[in-house]
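With one protein chain held back, the other chains of the complex are shown just where they sit.
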Amino acid sequence: MNIINLTRDHDEDFVHRVEEESGQKVSLCYQCGNCTAGCPYTFAYDIPVSQIMRLVQMGQKKTVLSSKSIWLCATCESCTTRCPNNIDVACIMDVLRHMARREGLAAVPQVKTFWDSFLDSVRAHGRVFEMGLLINYVTKTGRFWTDMDLGPKILPKGKLALKPHDIQGKEHVARIFERFDRESNS
Amino acid sequence: MRIGVFVCHCGSNIEGTVDTAAVAKATLEFPEVVYATDTMYACSEPGQDGIIQAIKEKNLTGVVVASCTPRMHEPTFRKAVERAGLNRFMFEMANIREHVSWIGKNREANTNKSLDLVRIAVEKLRRDAPLIPSKFSVNKRVMIIGGGVAGIQAALDCADGGLQVVLVERESTIGGKMAKLDKTFPTVDCSSCILGPKMVDVAQHPNITLHAYSEVDSIGGYVGNFQVKVKKKATYVDWELCTGCGACIEKCPSKKNPDAFNEKIGPCTSINIPFPQAIPKKAYIDATTCRQFVKGKCGVCAKVCPTGAIRYDMTDEIVTEDVGAIVAATGYDLFDIKKIPEYGSGTYPDVITGLQYERLLSASGPTGGHIKRPSDGKEPKNIVFIQCVGSRDKSLDRPYCSGFCCMYTAKQTILTKDHIPDSQSYVFYMDIRSPGKMYDEFTRRAMEEYGARYIRGRVAMVYPKGDKLMVRGADTLAGTQVEIEADLVVLAAGAEAAKGAPQLAEKLRISYDKYGFFMESHPKLKPVETNTAGVYLAGSCQGPKDIPQSVGQGSAAAAKVLALFSKDMLESDPQISRVDIKRCVGCGKCIMTCPFKAIKEVEFRGQKKAEVIETVCQGCGICTSTCPQGAIQLSHFTDNQILAEVNALCQS
């Protein structure tokens, strides 16, 4: 097990960044565990959310941003709703994902790929094109078996459109993404 | 006038950021200042001796001390100048600690500001006049409001000390929350066995008058001479005749009312005596459920009462009690667990409060001391206790620790094991708070000897699954989510201010905090005093307390009352309003605005004038700012003095 040297390995700048980007004060957390108790995803996490909060307090940037948990949080808001100290924990999990992306980290790559495929679809068509998204995801991950079983259930019902619903203002939507990319890189 | 100025270092508290020697030196330039010095601790014995010596040697007629807040040491220095032969009101204080050194770091700016504050104090002192307090007699009777264990202790100690005591209790019996408990920590002795004899002592003490089923209606007067109107609520039973035989309770046909004494987990009759050891052991009728009142016919109790004590036409009665001091001992209430819907209280009958659980444990409770769950009467095997329900929770505006829940939960796990040997208790806790004699050892015993499984973490939700309750919590030490299939869930509901506490505080003219707990005069040094002379506190009305703390405070409040009553005459504070009769036009505006009813109308040579009742005036000054003529002036804070202070500040 890793031994943490608290004088040397406490990244205070990381703590400040999390607080600034989330608008939350992490020192409010007194580790009651209510977030972990209510989190439906605890079983799938490598680090329970209350410990993510603890590790943020301790300035453990690398451990936190390399965790799988931050990619498995569904923002279901049970932590935020029930936190006795009114901390928006789900927002902190969101911000940690943003930071992990900037560091080039994604401990559950297929989740990031799925989300990226989704946004690519929105960028291209203005609305999400479900079939295209699925194909894009499968191509990128090589997980060709994904939801193969659902095809016979859904295709005959005509619910999964085979061509995108492009909107007239799709260039406008694309420009939102372009400007965002420029702002992020500047 | 010959003024001396003493600038205190307060160790490094002031000297750290104020050049006290420079302040002292500069004040010598102020008018009528003839002596100035800095001093290490003005409040210490050598510090006070230095002031006294200077008064004598330099023939000073007034003194300014620049140090801390007057709340801390004004009385100290007033006594010191009095010992040197000056009138105690020929003294002023400049607060250069709380108002300067503790809030600013810039030494130069702090030094300048300190000098300004001393300049103001000197200008006020130059306009001070000697004031002489007048004396008045004391009515050596005391009223205790609240007959829980704190009020009982205060009443008994005062009565044993020879005072006449009036004890006012809202419910039909004294005993408070302690009477509802089964056993008490950390000794696990029976609550009613140790409280019962004290309750009997109250009933039998020749010096104690008990008004049960009564509430304080209004309070007038002042220290030494309060008039309290007490509303004796209609019990519909003549207690002079009631023998407490219980025949009426046996025959009452309205049997299914939620029993408040049993925390509503059992039924009771409309005419009732809450429990066998009740003091007074007298029956009363709940008119909201009694058939005679609700339907207009029944009359069974009147028929069966062997002494003919039933009085359906009884009305509330107001009695006036004259007392010299009042002790508030009104206790606490429980946090409403329905405010946490995710725990299912109110929806699932097997989610109960710790106090309800006490009633299930108690031999005098609705189950005769057998633990049965409310839903189906089955004996529970897996019992989950959740702590900090409505405590340490900012999201519910209850950020404070209720203090005693950790201990009573540990006690309840021990009692559970005694009652049901094959049961398993689980306790969800955040921190175990057990800082009392034998307290921590007690919680360890719950775990080590009685096998209670303690889980460090909160619970997110409780929901039904079959006939079980699923408790989903966290074990933060193991770093995981945990689930328990419980038969019964006991919530350690936190303590809140008693219902109606703020309203009573306003009647008593004492302060209360944002949660409704009464404010003590000083958090450390005056824990049972209030800022209103003659009004004292005991027990949980000031903040959550366990039994030993409450009893200690009851005795402490009694000691304060006995000390107050040790004098036959009290001195009134001369810092009160006075009317300049020549200027007063008798408009009566001051009479209307005075919050203490301390001004009355008098006739003077055929003209209406205002007159201040010395003993009632609290010196708040509202009348002086209301008077259109400037005819009413607050001694020691006259308009001239305040204007001189403002001038001094503007000139600097």
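Which chain is which? They are A and B, in the order written, and residues in each are numbered from 1.
Keep in mind that, in the parts below, contacts are C-beta pairs under 8 Å (C-beta built on N, C-alpha and C of every residue); 3 or more make two chains touch, one makes a residue touch a chain.
Please note the rule applied: contacts and distances are computed from a predicted model.
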- Note on the structure: By UniProt, of "Acyl carrier protein", "Gluconate 2-dehydrogenase subunit 3 family protein", "ABC transporter substrate-binding protein" or "Heterodisulfide reductase subunit B", the chain left out is "Heterodisulfide reductase subunit B"
- Query: The complex has one chain that is not drawn here; which of the drawn chains does it touch?
  - Reply: A, B
- Item | Of A:Val18, A:Leu72 or A:Leu105, the residue in touch with the unshown chain | A:Leu72
- From A:Asp13, A:Glu103 or A:Asp147, residue that would touch the chain that is not displayed: A:Asp147
- Determine and list the subunit A residues touching the chain excluded from the picture. 40-41, 43-44, 72, 74-78, 80-81, 88, 90, 94, 97-98, 101, 108, 110-111, 113-116, 118-119, 122, 126-128, 130, 134, 137, 146-147, 149-150, 153-154, 157, 159-161, 165, 167-170, 172-173, 175-177, 179-180, 183-184
- Chain not shown, touching residues in subunit B: 341-342, 344, 347, 461, 463-466
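Simple rule for what comes next: only the chains that are shown with their structure count from here on.
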- Would you pull the subunit B residues touching subunit A in the complex into a rising list? 342, 388, 392-396, 430, 456-461, 472-476, 479-482
- Task: Please give the residue numbers of subunit A that touch subunit B in the complex, ascending.
- Result: 28, 30-39, 42-43, 47-48, 50-51, 78, 82-86
